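Below: one structure in structure tokens.
Complex shown without one protein chain; remaining protein chains in place.
Chains here go by letter, A, B and C, matching the order in which they are written, and residues are numbered from 1 within each.
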Amino acid sequence: MRDVVQVDAEVIATRRVGAYHHITFVAPGVAELARPGQFVALSVGGDSSANLLRRCFSIHKVSPSGTYGGTVDLVISAVGPGTEWLSGLRAHDTTSMVGPLGRPFPLPKEPVATVLVGGGYGSAPLFWLAEALRERGCRVDMVLGAATESRLFGVVEARRAADGVTVTTDDGSMGHRGWVSDVLPAIIADHGVGVVYACGPMGMLKSVTDVAAAGGAVAQVAVEESMACGVGVCMTCVMPVAGNDGVTRMVRSCVEGPVFRGDRVRWDAFEGGVCRVPEDALGATAMRAH
Amino acid sequence: MRDVVQVDAEVIATRRVGAYHHITFVAPGVAELARPGQFVALSVGGDSSANLLRRCFSIHKVSPSGTYGGTVDLVISAVGPGTEWLSGLRAHDTTSMVGPLGRPFPLPKEPVATVLVGGGYGSAPLFWLAEALRERGCRVDMVLGAATESRLFGVVEARRAADGVTVTTDDGSMGHRGWVSDVLPAIIADHGVGVVYACGPMGMLKSVTDVAAAGGAVAQVAVEESMACGVGVCMTCVMPVAGNDGVTRMVRSCVEGPVFRGDRVRWDAFEGGVCRVPEDALGATAMRAH
Amino acid sequence: MATDTIGGFDASTELGGIRLPNPVMTASGCAANGKELQRFFDVAQLGAFVTKTVMLEPRSGRGTPRMAETPSGMLNSIGLQGPGIRAFCEQDLTWLKARGARVLVSIAGGTAGEFADVAAHLRASDAWDAVVGVEVNISCPNVANRGQVFACDPTTSAKVMTLVREQLPRDTPIIAKLSPDVTDIVSIAAAVLGAGATGLTMINTLLGVVIDTDLLRPQLGGLTGGLSGPAVRAVAVRAVWQVRAAMLAGQIPTAPIIGVGGIATGRDALELVAAGASAVQVGTVTFHDPSAPLRVRDELTALVRAKGFSQFTDVIGIAHERIARP
Partner (left out) sequence: MATDTIGGFDASTELGGIRLPNPVMTASGCAANGKELQRFFDVAQLGAFVTKTVMLEPRSGRGTPRMAETPSGMLNSIGLQGPGIRAFCEQDLTWLKARGARVLVSIAGGTAGEFADVAAHLRASDAWDAVVGVEVNISCPNVANRGQVFACDPTTSAKVMTLVREQLPRDTPIIAKLSPDVTDIVSIAAAVLGAGATGLTMINTLLGVVIDTDLLRPQLGGLTGGLSGPAVRAVAVRAVWQVRAAMLAGQIPTAPIIGVGGIATGRDALELVAAGASAVQVGTVTFHDPSAPLRVRDELTALVRAKGFSQFTDVIGIAHERIARP
């Protein structure tokens, strides 16, 4: 059986949600195969596009058997040419979709209290995850953080999907003024949280990992490295992650991620928008030779 | 006063006509300035287009003061990425238009019998020209030719615009089976034609020029050379044309054309899809040196 | 080895004595080592599968960012990340062999001697019989020469070929992959063919820089990177054209050329073939469309057939016979 498909996805609905565009695509096959935490890669710009590379988006939700066949929902923040083009799509426009891609969030075998932390549109894949966790009897708290109110996604949906919801904004325009890491320790402590799931900017994922460790919880973080192919063939999306054997390797976040155990990620290598190869990483010695 | 404008043109209507797409753009300024025989240059592919160069189209007609402001109508044959993209435009889509460009068909000072010859979509600019000629008291015959019926444009419109209409198709699917040059001599002779206007493929323009000369008429032909800029700055659209002084120069068909007197064009230089520089052309000697 | 025959059309091509059922390959570094693309199509259906350049030892590659998108292309600086030749043979080559793929193994070294060592390890592999040839990526920095790439200098390029040739059976095609960043690519082609290369792959990426205008610094961690994609196709066609022309003029020995650079469609592939390539590789566009290599095979075959040719080899270099000088 195939575990990934490549389809012409047709837009059937598109709406603005705060600063984002929420788009529903008919994408037969993708919906049926996908699990929370996986993503899709879309072509942008149409047939004569100068933008060659696919753009990757977390799957917000899927409906394997809607009226139109399986649908896939994405939440898109317009930050550059590709996401702007996608934001301008109208009903019946189509674009090529490859997915589902990457490894989903691992679900705990036993019921355990969980917190789901979303930064900005990073909350997009968490509602679907919350559902799966609650089906397994897990308590689900959600923490949604953003710079400002319009950059929060899914606050209303969160109240339905989670047992408790906390909102933070940097500017205090909604919820607590501050960062998700300010409110997280108390939630972890109050509910005896076992697993923290997080999706959002790298800085946030690092601090969620630290806070989780301090609270005795495991962090599962979905990263967002710059990707050229999304399918594991280009080697542009790598980051240093320690394996079971303790050895750090430059692993592809598109196929070995995007979800990693937070404590395995070599956060020390990230600084100022670049990520260096740790000296102890496998194969780092050969790089120094030439 | 400016003689050319650069505007975001908005599609207000688009319809299929045989093998072609007839598109009406709102293009304030262009309509007001344009004269029959001039053309416009359109951007294709949208903001992230890999197709950098503009595509040029004869102006089919203009309405300087429609409900929406001035409009410009074009007739587009989808032959490659740019024309395909244009053919897919829908109402309210926009693209950048530069125009009017080039020199219009010169109108006779005195009433004189004329024939207007259009090959394929080459007839597009002729109806408007017919109107201007009839306003000046000229008799107008039209000859429309194409490979097959679906590639004719404006047969119905021609009956309204001209005093006589003759249709030819290579396959005989409509009108006379054969070429425009088959029917042209009789029309020239019958009406004592003074000027033959023609627009269409190069081969047709050459034979129209020959037939006109044989019948004692002047040929004014609108050429269609491959153009990169349309505004006279790239030097890609040149062709050998003799000047008043008898000297052949490689002149730009976008600014010194697209309309040339047929007997001034050095048809002998065109062969097999290329055009060489005639040995006697100005500056040909320097090319041989290096 | 099977030949792709479609309705009487013979799609096969030859590469220094080795017949391939069709002329379309992956490009090194744009297809990993097969498993990832196998999810989209059967890699054994390609003329050959070209592996990511492998060196002697495992390499972590460079830090990130490793890429920048450019108009109709991209810039990359991966830094030849890879498992090293031993792990490559045990895992990747073995897997490819089990799938029945024909493998063109891309190798490199920081010294001419390292190239030879890699070739020797490869030759000794249990999976050696899956190898239809060795592509020698000389567009990598020469440790001995201030990191200037081997491919910029005819002498160092030739030395690499000589040493690699010594390690491999006489009938193994050795294909030198050339860089377009040279004043005279014909002289490099002459040098490597003179030193034992069976054929040439052209082109590797062009050296480029992209500046991040928000941060006002180079966007790639490695400063410079390699430019690839449709943006560079005209340069690839030119390189193939020039070298083929030199062969036709008798200036350099005649040898098969593999064309690569900016191929997105069968039409694009035909440009390189008509300019003189006996086979083609699909690189960057695989990132846009993971099925691209097989799609290009089908489009190219259909196109050449539609033009009335009965065998693919009839169009190789055909544009040299049809020049229309105005």
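Basically, a residue touches a chain if its C-beta (ideal position, glycine included) is under 8 Å from a C-beta of that chain, and two chains touch if they have at least 3 such contacts.
Just so it is clear, the model here is predicted, and its values are computed rather than measured.
Asker: Can you list the shown chains that the absent chain is in touch with?
Answerer: Result for the missing chain's touching partners among shown chains: A, B, C.
Asker: Looking at B:L116, B:V167, B:M239 or B:V259, which residue reaches the missing chain?
Answerer: B:M239
Asker: Tell me which residue among C:G199, C:G221 or C:P256 touches the hidden chain in the full complex.
Answerer: Candidates C:G199, C:G221 or C:P256; residue touching the omitted chain: C:G221.
Asker: Check each of C:S12, C:N33, C:T51 or C:T64 against the chain that is not shown and name the one that touches it.
Answerer: Once the missing chain is taken into account, the touching residue is C:T64.
Asker: Touching the left-out chain: which of C:L75, C:V136 or C:A158?
Answerer: Once the missing chain is taken into account, the touching residue is C:L75.
Asker: Considering the complete complex, identify which of C:V232, C:I252, C:A279 or C:L294 is in touch with the unshown chain.
Answerer: Missing-chain contact among the listed residues: C:V232.
Asker: Taking the full complex into account, what residues of chain C touch the chain not shown?
Answerer: Touch set of chain C with respect to the missing chain: 62-64, 68, 70-73, 75, 152, 181-184, 206-211, 213, 215-218, 221-225, 227, 229-235, 237-238, 241, 262, 267, 270-271, 274-275, 303, 307, 315, 318-319, 322-326.
Asker: Which positions on chain A touch the chain that was left off?
Answerer: With respect to the unshown chain, the touching residues of chain A are 50, 272-277.
Asker: Touching the missing chain, which residues of chain B?
Answerer: Answer for chain B: residues 2-4, 6, 43, 50-54, 96, 98, 225-226, 228-229, 231-239, 249-250, 255, 269, 273-277, 281-287, 289-290 touch the chain left out.
What we mean here is this: only the chains that are shown with their structure count from here on.
Asker: Building nodes from the protein chains and edges from chain pairs that touch, which of line, ring, star, complete or other describes the result?
Answerer: complete
Asker: Farthest from chain B in C-alpha centre terms, which chain would that be?
Answerer: Between chain B and every other chain, the largest centroid distance is to A.
Asker: Would you kindly tell me how far, in whole Å, the mean C-alpha position of chain C lies from that of chain B?
Answerer: Between these chains, centre-to-centre, one finds 46 Å.
Asker: Report the inter-centroid distance (CA atoms only) between chain A and chain C in whole Å.
Answerer: Those two chain centres are 35 Å apart.
Asker: Averaging only over C-alpha atoms, locate the centres of chain A and chain B and give their separation in whole Å.
Answerer: Each chain reduced to its C-alpha mean, chain A and chain B end up 55 Å apart.
Asker: Which residues does chain A have that touch at least 2 chains other than itself?
Answerer: Where chain A meets two or more other chains at a single residue, that happens at 50-51.
Asker: Taking each residue of chain C in turn, which ones touch at least two of the other chains?
Answerer: 71-72, 230
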